[in-house]
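After this line comes chain A, so read on.
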Amino acid sequence: MGGERAAPLLEVRGVSKSFGAVAAVREVSFPLHGGEAHALVGENGAGKSTIVKMLAGVHEPDTGVIVLDGRELRLTGPAAAQAAGIAVIYQEPTLFPDLSVAENIFMGRQPLGRFGCIDRAAMKADAVRLFDRLGVRIDPDRPARGLSIADQQLIEIAKALSLDARVLVMDEPTAALSGVEVERLFAVARALCEQGAAVLFISHRFDEVFSLCQRLTVMRDGTWVSTDPVADLTVDQVVRRMVGRDVSTLFPKEDVEPGDVVLEVHGLTRHGVFSDIGFSVRAGEIVALAGLVGAGRSEVVRAVFGIDRYDEGEARVAGKRLPVGSPAAAVASGIALVPEDRRQQGLVMELSIERNATLTRLKPLSRLGLLGGGRERRSAREWTKRLQVKYGRLSDAVGTLSGGNQQKVVLAKWLATDPKVLIVDEPTRGIDVGTKAEVHRLLSRLAADGVAVLMVSSELPEVLGMADRVLVMHEGRITASLTRDEATEESVMFAATGRVSA
Partner candidate 1 sequence: MARDVVRSTLARWDTVLLVVLAAVVVVAGVLVEGFASGRNFQFLLLDVVAIALIALPLTLIVITGEIDLSVASTLGLCSAVMGQLWVAGLSLELVVVLVVGLGAVLGAVNAVFVTRFALPSLAVTIGTLAAYRGLAFVVLGDQAVADFPFSWTTAASSTVGGGSVPWAAVVTLVLAVVFGVVLHATPFGRSLYAMGNNAEAATFSGIRVARAKFWLFVVSGAVSGLAGVYWTLRFASARADNAAGLELAVVAAVLLGGVSIFGGRGTLLGVLAGVLLLGAVRNALQLADVAADTLNVVTGGLLIASVVVPNVVGMARTRWRRRQRTA
Partner candidate 2 sequence: GGTTRGSDDSPTANQATGQANPDAALVEGLDVAFLPKQVNNPYFTVADGGGKTATEEFKGKYKEVGPSEASASSQVSYINTLSQQQTDVIVTSANDPNAICGALNSARQAGAKVVTFDSDTKPECRDVFVNQVTAEGIAENQVKLISEQIGGEGKIAVLSATPNATNQNAWIELMRGELKKPEYAKIELVTVAYGNDEDQKSFQETQGLLRSYPDLKGIVSPTTVGVAAAARYLSGSEYKGKVALTGLGTPNQMREFVKDGTVKSFALWSPADLGYLAAYAGAALASGQITGASGEKFKAGKLGEYTIGADGIVVLGPPTVFDQGNIDKFDF
């Protein structure tokens, strides 16, 4: 590594940040060298995103400084960070739904033509060029509203690239992407490094960290643990430093004898989105819905749950047909859906942890139609404890939790309803390795208790490790239904890319 001896391009020096009583980051220091990709790992809530936000100028550090080119930076806001050459991809997409994709990328930096006016043609061409670099095709003229999470993430990436920054910070950019897109992203990131930029990369997927990064910093509970060249590390070492202990098995799949069919779907069609979807899930079974991003998996489960209407077909739970377009009826008949976008769909960010955890069970928790304090609190405490949610007080707004802990609250609020069918959409998106194992154990446990689990996941190891059966979707259709034995990385990818097997 040539950068070893040279002065770092950017340095985080002794920064701390507290939110009220929560010390999110304490005295953390690490360097970012030009030409290098640097990984930042840690459990959910370790303080990674908080560091990112300090680099982005969103939060001002309580103590400590950020040093760029040997000079102390005082970032008064996101604009100052951009001006200093720091580009940030946030953990959650931050798009303008009413504006076109191209404008989303270039907002505030649109190419100018005559009289200081925006040159729309140039802007569109620039957007197309960026997408070409990323190897994707998104219509730059369409509004951002209605784009899938993956497409949104790609636009975020394009936005960051367009800044031509010297420091690129990426907070879990790959959480919603599938293999192909991740590869393209890495190719771009490597190219940037070659031009001398520094990259800070955050991910819970170690294969990605190890394939992209040259150096790695571990954080635990808001404090710095270690910074080492990746070449000197193994995955087990990193995990131990992160969690403070060994993580046994990541996919603790229990063998269960499947019972009766609980969820049945026949000929489900929503024009232009998916068509003729049919499958069934038995009690005790974990069925994975695999496929590339944009294959329509989330749309299918949303339709089954009643969020979206469908044009043809039917869904049945325990033989009883579900009404179209009524989530309340779906819940009543025993379905639970853990949605893919926890910020928008999973949680009410401004409400407390307690309120969120009991939101699905207001009726059962009330007596004579009235809700008294105690029962809700007890229920919330019980379930957050079972899922080991890390929080300060139950009355804190759920929005102040880290991404992974938020995900656990979503799981808690659904598990509390004692569902017959549990649909989970990307259940471990943005969840650290320790928690991931817990979630998997939980799913496995639930299946063993007779719950029918339908799991949408873009993470192949998760699909292969957890599922009894794998349904693969491609462009709105099911292209393969594989048993646990038939399912391999090759067979799933084969079907997911639409090359129908002979």
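Candidate entries met the following condition: all candidates are chains of the complex that A comes from, given by their letters.
Definition applied: a residue touches a chain if its C-beta (ideal position, glycine included) is under 8 Å from a C-beta of that chain, and two chains touch if they have at least 3 such contacts; residues count from 1.
Here the structure is a predicted model, which is why all the values come from computation and not from measurement.
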This complex places chain A in touch with one candidate of 1 or 2, number 1
Footprint of candidate 1 on chain A - complex, ascending | 18, 62-63, 305, 307, 326-328, 330-332, 337, 339, 344-352, 354-355, 359-360, 362-363, 365-366, 369-374, 376-377, 395, 413
